[in-house]
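What follows is a single structure, and I will ask about it in a moment.
Left out: one protein chain. Kept in place: all the others.
Per-chain numbering from 1; labels A and B assigned in written order.
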Amino acid sequence: MLDYLLSFLILTGAIFTFIGSLGLARLRDFYTRLHGPTKATTLGVGSLLIASAVFFSTRGEGISLHEVLVTLFLFITAPVSAHLLSKAALHLRLKSLAALPEEAVQKNIGD
Amino acid sequence: MLNVVIPIAFALVVAAAALNFWRLLRGPSAPDRILALDTLYVNAIALLVLLGIHLGSALYFEAALLIALMGFVGTVALCKYLLRGDIIE
Partner (left out) sequence: MHRLLPHPILAPALAGIWLLLANSLAPGQIVLGLLLGWAIPFFTLRFWPEAVRIYKPLTLLRFTAMVLLDIVRANFTVARLILGNPQRLRPAFVIVPLELRSELAISLLANTICLTPGTVSALLAPDNKSLLVHALNTTDPDALAATIKQRYETPLKEVFEPC
């Protein structure tokens, strides 16, 4: 039973990690590429870390929860990096498939 | 069961890392490369965690935590550089 749970968590994690990177390689402009790594990769690695916590907690050496710390940290930092990256991209006026909201960018970043 | 799943997971994560590497080399813009590098950090964490489960050793956790911290700081520093042309003002 436990084996099935662990296998499920590990496989979901690995598949989502892969899909995140696939998005990074496949999509056509920077702003859409940003979506893959921030969401899919974060959840994928989160699920792998939970699998690790379950694995080490059930080996009879007491509960192991420090993986939760990395998960928490990733879930807090991934959006921050994404926000900063898109801010930098807007600052550099990278071309985008969607129309750039020119006046908002002008007013907010200035030069 | 785990013996079958873990190699598959390794293969998927390594393929993901290869895709990131391709994006890192190809660009075309600086933010693209930074994003690829950031994702590569996260994939390194995934590989370390898998290795930890595979070997049944919790030793690799500290390395994963350090990569998470340093990767985030590195990404923020690089973005700051793009935004301001300077890291420390």
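We adopt the following convention: a contact is a pair of C-beta atoms (placed from the backbone, for glycine too) under 8 Å apart; a residue touches a chain by one contact, two chains touch by 3 or more.
Quick caveat, the model's predicted, so the values are computed rather than measured.
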Worksheet, complete the sentence: Contacts from chain A to the absent chain lie at residues 16, 19-20, 22-23, 26-29, 31-32, 34-36, 38-40, 42-43, 64-66, 68-69, 75-76, 78-80, 82-83, 86-87, 90, 96-101, 104-105, 107-109
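Quick note on the criterion: only the chains that are shown with their structure count from here on.
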Worksheet item: Which integer distance in Å separates the CA centroid of chain A from that of chain B?
Response: 10
Practice prompt. Please name which positions on chain B make contact with chain A in the complex.
Written response: 1-2, 4-6, 8-10, 12-13, 15-17, 19-20, 22-23, 29-32, 34-36, 38-39, 42-43, 45-46, 49-50, 52-53, 56, 58, 61, 64-65, 68-69, 72, 75-76, 79-80, 82-83
Discussion item. Under the definition above, what is the set of chain A residues touching chain B in their complex?
Written reply: 3-4, 6-7, 10-11, 13-15, 17-18, 20-22, 24-25, 30, 33-34, 37, 41-42, 44-45, 48-49, 51-52, 55-56, 59, 64, 66-67, 69-70, 73-74, 77-78, 80-81, 84-85, 87-89, 91-92, 94
